[in-house]
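Of the protein chains in this complex, one is absent; all others appear in place.
So, chain A:
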Amino acid sequence: MNPLLQVDAIQKTYTTGGHAFNALDGVSFTIDHGEFVGIMGPSGAGKSTLLNVLATIDTPTDGDIFVDGENIAKLEEEALSDFRRDHLGFIFQDYNLLDSLTVRENILLPLAVTKTPIDETRSRVEALAHRFGITAILDQYPYQISGGQKQRTAVCRALISNPKLIFADEPTGALDSKSATDLLQTLAGLNEAETTIMMVTHDAYAASFCRRVLYIQDGRLSKELIRGTTSRDAFYQTILDELKGGASDDAV
């Protein structure tokens, strides 16, 4: 079976004042159906650029990105929007909810533009809200709810269109440790229910929930850690050790 996501030698070059800078320098990897992959790396290593390019928010200078066999690096603007809406889900550090919409409306927004029948929209929202325990706050506004609830709302919105792949960008960055653990368990649970997730994080604890961690540095993949059958705690330790090694490299 083809991999869900195949990244093939992508390159992203920024040119400022005649000076070229490679934010991504020939990154290649694949993610299979049902994986939970973490992307780690120090600030400025190219994590965000990679996520933006994969998320079709930015376009690579060179290289191909195949999602389920479709090359999204070559899609036109309008087709990209549709692709993003129908096949990708996003969770951001700062939630990115719209203040003027209620929780329910925030969740259903991506469906509204696809002309989904109202009853189906309603039942999907209800089901997701139930699953993530936010049924009670469906009619409240984002400024009335907690950070953890906001992030769960964002997760529901990411899942509403049954995406093939979920991108999470530092999803725990703005949460306290309790809410962060809840969210990570939620994501891990989702993954067990066959949702493919790619998460960018700088936090070893968050990364330890993943099945596999890719380490990126100076625009290149430098390491790959696989959790395999080890426990989450053991994997956390492995990641920490790697980070220490990386940190001492940095110090040189």
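Following the convention adopted for this analysis, a residue touches a chain if its C-beta (ideal position, glycine included) is under 8 Å from a C-beta of that chain, and two chains touch if they have at least 3 such contacts; residues count from 1.
One rule holds for everything that comes next: contacts and distances are computed from a predicted model.
With the options "Phosphoribosylformylglycinamidine synthase subunit PurL", "ABC3 transporter permease C-terminal domain-containing protein", "Succinyl-CoA ligase [ADP-forming] subunit alpha" or "Ferric reductase" in hand, the undepicted chain maps to the protein name "ABC3 transporter permease C-terminal domain-containing protein" (source: UniProt).
Only one of A:Phe66, A:Phe90 or A:Tyr236 touches the absent chain when the whole complex is considered: A:Phe90.
Mapped onto chain A, the interface with the missing chain covers residues 55, 57, 77-78, 81-86, 88, 90, 92, 96-101, 105, 108-113, 115, 118, 121-122, 141, 143, 157, 161.
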